[in-house]
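Pasting in a structure now, in structure tokens, and then I'll have a few things to ask.
Note that this complex is displayed minus one protein chain, with the remaining chains in position.
Now for chain A:
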Amino acid sequence: MAGSVKAVLVDLSGTLHIDDDPTPGAVEALNRLKALENIRIKFVTNTTKESKRFLIARLQKIGFSVQNEEVFSSLSAARKLLDDRQLRPFFMIDKKALEDFEGISQENPNAVVIGLAPEEFYYEKMNTAMRLLRGGASLIAIHKAKYYKRNDGLALGPGPFVAALEYATDCKAEVVGKPSESFFVSSIASLGCVPSECIMVGDDVNDDIAGAQAAGMRGILVRTGKYRDGDENKISPPPFRVADNFSQAVDVIKELL
């Protein structure tokens, strides 16, 4: 296989762990991956309310060895975008996520940042967001999921509220999480490598694999988490490789070196 491997991007939920359990052999597999020379690791995840600190604490509790700078979430991507463009956000995100945005000025906002935050989506706040957007503010969506599963049944995700504001203002939201190309490109910005030198390992054939491959990376789809039979046939080009689980994906990566 042509092309060296300098970085491995790893999805969290469904790939490295499921709830509080590692996928088979994952703890030991991560150690094997980390023992490889000249391989950098990034944990990449779509989240709108779990701060970096929270994500790291959970991974460490499960038994994974993780450093702060190794985690890149959709919140990190939003933060990077705000910093790069010097935007002052008006937040419609969960209060727990705010700690990832510490130090950013929210005065005289020129960007509306939306995540999953049911308690923020009330009429008056939506009106304020609409007026800011009509006044020229940028619309930034952490992600655009339609709905999610809650203990008491299905519940609306941030997507419908993003769609509402897009319709009201003729703005097009910039989606910063997976599967956007910019997410994958931003996640490796500090690593000094190019997309073709990166491998993405994940269980979501669209968000993880198609997204990373569109950004120029190679994707290894794992058959854990949300994987369903035949998922590898749903995208074109297909995943670079398919592995039973994260541990086997590490074996595949080792063979590439």
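Here is the rule we go by: contacts are C-beta pairs under 8 Å (C-beta built on N, C-alpha and C of every residue); 3 or more make two chains touch, one makes a residue touch a chain; residues count from 1.
In this section, contacts and distances are computed from a predicted model.
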Problem - Hidden chain of the complex, named as in its UniProt record, picked from "Pescadillo homolog", "ER membrane protein complex subunit 1", "DNA-directed RNA polymerase II subunit" or "Phospholysine phosphohistidine inorganic pyrophosphate phosphatase" - result: "Phospholysine phosphohistidine inorganic pyrophosphate phosphatase"
Exercise for the section: Please pick, from A:Phe43, A:Phe91, A:Phe161 or A:Phe246, the residue that touches the omitted chain in the full complex. Expected result: A:Phe161
Handout entry: Of A:Asp19, A:Glu37, A:Glu102 or A:Glu119, the one touching the omitted chain in the full complex
Key = A:Glu119
Completion exercise
Against the hidden chain, chain A presents residues 118-119, 121-124, 126-127, 130-131, 134, 146-147, 153-157, 159-161, 163-169
